[in-house]
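Omission of a single protein chain aside, the complex is shown with its protein chains in their original locations.
For clarity, chains are labelled A, B and C in written order, and residue numbers in each chain start from 1.
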Amino acid sequence: MIVANYLTAAAVFCAGLYTVLTRRNLIKIVMGLSLMEAATYLLMVSLAYRADSTAPVLLNPPRGQSPQQLAEGNVADPVLQNFCLTAIVIGVAVTAVFLSVVVRIAQHYRTLDADQVRELRG
Amino acid sequence: MTLIFTLVAIAEMAIAAPLLIRLAIGPTISDRIVAVNTLSTQAMLSVLFFAAAADRAIYLDVALWLASFSYLGTIVWARYLERELL
Amino acid sequence: MIALAVIGLGFSLSGVVGILRMPDVYCRIQCSSKTITMGALPLLLALVVGEGFVSGYTSRALLVMFLLLIVNPVSSHALARAAYKTGVPMWHGAVLDQARPGEPADEGRP
Partner (left out) sequence: MSWFWVLDYLVLALVLACAVLTVAVRNLNGAVMALSALGTVLTVLFVILGAPDVAHSEAVVGAIALPVLYLVAIGKSRTDVARDANLGEERSREQT
């Protein structure tokens, strides 16, 4: 029940969507995509969290607990955290591809304005 | 003891909050780099004290990575300012 | 331990206020460096004292301390050098610029 985390993820996603829809600079548009990716990571890690849970790592357990007690106790969901880990790595690769496309557009059309690129295509 | 550690973590993040004003109004790019660098240090201290409060020593590695990689980021941004990165 | 933590938090707060209030980039870099040196090191010492000297926290806290002491002057110097080379103006009340060519290092003082 961490509603505030979900609401913040939705707000960050809306900020990224607003950037993609209204800004004209191509690099700013890619920045909006990065904001949407960050909202996705926040939503996944918030879904994995349970009340009063700790990290799903058995190394160095808290005082007074053995690793078995920690594994049977209240830990966060490791599956969603691994999804989030994969999403981060894929996200940086996708951002690199987008930025290389933006650099090629800037070399070809001599501009970074999305509207001018659309006009120049005819 | 746990309460003191948690209070220090909260205070570190609360102290780091006004740095966003400098990040918003900074006249040059160097001001913003200074603000982000200090914010990274405060975040590292907050992670350290949250690790001591939650009694998990595994969280401390994140603070170690933050400390070392913020240095690397500052060096890269300084090189970018001197136009040697292209 | 509480005294060390209060010292560290006070210096962090003063450094942040300095970053907000100082007039130009170089003074802000100095405030940032002071925040790290006098704000982070007493907090790390407070962590070491509070958790005991033979725990898993002490080794990593000492490693972070050593890393900050090595790394912080290097990054501050690189940032100040980059800011100076790109021509960021100094505060109009500054009285001495020792790095400018043609200015003797000892003269120019009012």
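To be clear about the criterion, a contact is a pair of C-beta atoms (placed from the backbone, for glycine too) under 8 Å apart; a residue touches a chain by one contact, two chains touch by 3 or more.
Since the model is a prediction, treat every value here as computed from it, not as a measurement.
In the full complex, chain A touches the omitted chain through residues 2, 4-5, 8, 11-12, 15-16, 18-19, 25, 27-28, 30-32, 34-35, 38, 41-42, 45-46, 48-49, 52-57, 75-76, 81, 84-85, 88-89, 91-92, 95-96, 99-100, 102-103, 106-107, 110-113, 116. With the whole complex as reference, residues 3, 6-7, 9-10, 13-14, 16-17, 20, 23-24, 26-29, 32-33, 35-36, 39-40, 43, 46-47, 50-51, 56, 58-59, 61-62, 65-66, 69-70, 72-73, 76-77, 80, 83, 85-86 of chain B touch the missing chain.
The rule is short, and it goes like this: only the chains that are shown with their structure count from here on.
Averaging Cα coordinates per chain places chain A and chain B 20 Å apart.
Between chain B and chain C, the centres computed from C-alpha atoms are 13 Å apart. In whole angstrom, the spacing between the mean C-alpha positions of chain A and chain C is 32.
Listed for chain C are residues 56, each touching two or more other chains.
Residue positions of chain B touching 2 or more other chains: 57. Chain C meets chain B in the complex at residues 1-2, 5, 9, 12-13, 15-17, 19-20, 25, 28-29, 32, 35-36, 39-40, 43-44, 46-47, 50-51, 55-57, 60-61, 63-64, 67-68, 71-72, 74-75, 78-79, 81-83, 85-86, 88.
Contact residues on chain A toward chain B in their complex (touch as defined above): 54-55, 57, 59-60, 62-63.
Per the touch definition, chain B reaches chain A in the complex via residues 54-59.
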